[in-house]
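Since the structure comes first, as structure tokens, the remarks are kept for the end.
One protein chain omitted, others in place.
And now, chain A:
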Amino acid sequence: MHEMSIAQSILDIIKQEMEKRGLTKLIRVKIKHGRLTNTVPEALETCFMALTVKTPLESAVFELEEVPALYRCFNCGREFSPDDTSRLLIPCPGCNEEFGHTVLAGKELFIEYIEAE
């Protein structure tokens, strides 16, 4: 259940950022998570709710946005974003190469912004 560790890390960062600015009530938090990070949005949201219940951070809107995977082909260098990243072999739409693509995006996991007062 590694979503709990992630939720705890998110919470730690939010608390630091709020304290720095003297904010006490959290209204919204926006998280961006890459397609390839194996983050399960529902599980992450549940963990965040569980950790914030009966605290000043309770009832904030927890917004998640997925960052699609972007690859650069190992063979022809073309950049492409496959619809289905659950498949192991992802053929390049340009040359059909299936192996060794470089991941350009999709491994992100960060807090974009918070809204608080």
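Throughout what follows, a contact is a pair of C-beta atoms (placed from the backbone, for glycine too) under 8 Å apart; a residue touches a chain by one contact, two chains touch by 3 or more; residues count from 1.
Throughout what follows, contacts and distances are computed from a predicted model.
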item	value
Omitted chain, identified by the protein name its UniProt record gives, among "Phosphopantetheine-binding protein", "NADH-quinone oxidoreductase subunit A", "Branched-chain amino acid ABC transporter permease" or "Hydrogenase accessory protein HypB"	"Hydrogenase accessory protein HypB"
In chain A, positions touching the absent partner	1-2, 5-6, 9-10, 12-14, 17, 21, 23, 31, 36-38, 74, 88-89, 98-100, 109-117
